[in-house]
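One protein chain omitted, others in place.
After this line comes chain A, so read on.
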Amino acid sequence: MTAVPVPHRVVARRAETADTVTLRFEPVGPALPDFRPGQFAMVHSFGRGEIPVSVSSVQATGGLAHTVRSVGAVSDGLCAARVGDVLGIRGPYGTGWELERARGRDVVIVAGGIGYAPLRPLILGALAEPAAYRRVNVLIGARTPGDLIARKEVESWATAYTGVTVDQPDADWRGDVGVVTQLLGRAHFDPEDTWAFVCGPEPMIRAAARELAHRGVRRDCIRVSLERNMRCATGHCGHCQLGPLLLCRTGPVVDWECAEPLLSVREL
């Protein structure tokens, strides 16, 4: 069976940063199956093509949301979509964060840049059940203050610790400067009883996961979301290979225990 996109209408559009937009969708007709946080969809821009995008909201009511940064022809087209436009979406695909495995434990969430978007439904899920998780920490890094997504939302959270840092501050920035891993020293977690969830640019994932492991978090309790070129999302096109993995089905979310040796090889 060929996987064909399902029409979805853009019901809300929010410009997050100069190059990043969050689109909220409602199905025009039949809805797709429910997504789990961490899973992704193939989102189609008419006449341009399809790209894989992790879901940034999975709520059945109010619909699905995707946060897209304009970096190429398809993502440009998606960012230009307006409220009322219809786009094709197929999914859900891939593995999820599996937050439920962290019940009763400390939770450390590390987001770099647009890596915040796939983590957002996970964070909201953890905050929605404060009794289920011990201490929830959210660490966010971005290149500049202008690249921070959802600043207001982040400030409203009741977490054990929320830290925000930027690489290149502007004149108005009063917060932390530097890489996101330096915030780990201020987070509240017992490394041996912690689940960590990491998403961002690959060098940041490597640095954060290594630091978490160095501090004593078990490598199979660190979940990272990886990215590779993807054409089909159904395991047939071969593009999303990372060594033994086909990231569309064994990823995008994998354990650091599995990812570390693969991300240690240049150009794998």
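Definition applied: a residue touches a chain if its C-beta (ideal position, glycine included) is under 8 Å from a C-beta of that chain, and two chains touch if they have at least 3 such contacts; residues count from 1.
As a convention for this text, contacts and distances are computed from a predicted model.
The complex appears with one chain absent; UniProt names that chain "4Fe-4S dicluster domain-containing protein" among the candidates "Indolepyruvate oxidoreductase subunit beta", "MaoC family dehydratase", "ABC transporter permease subunit" or "4Fe-4S dicluster domain-containing protein".
Across the entire complex, the residue among A:R13, A:R48 or A:R151 in touch with the chain not shown is A:R48.
Contact with the omitted chain, checked across A:P7, A:G125 or A:P191, is made by A:P7.
Which of A:L32, A:L127 or A:C232 touches the hidden chain is settled by the complete complex: it is A:C232. Although one chain is hidden here, its contacts on chain A can still be listed: residues 1-7, 28, 44, 46-50, 71-72, 75, 84-88, 227-229, 231-232, 234-239, 241, 243-246, 249, 265-268.
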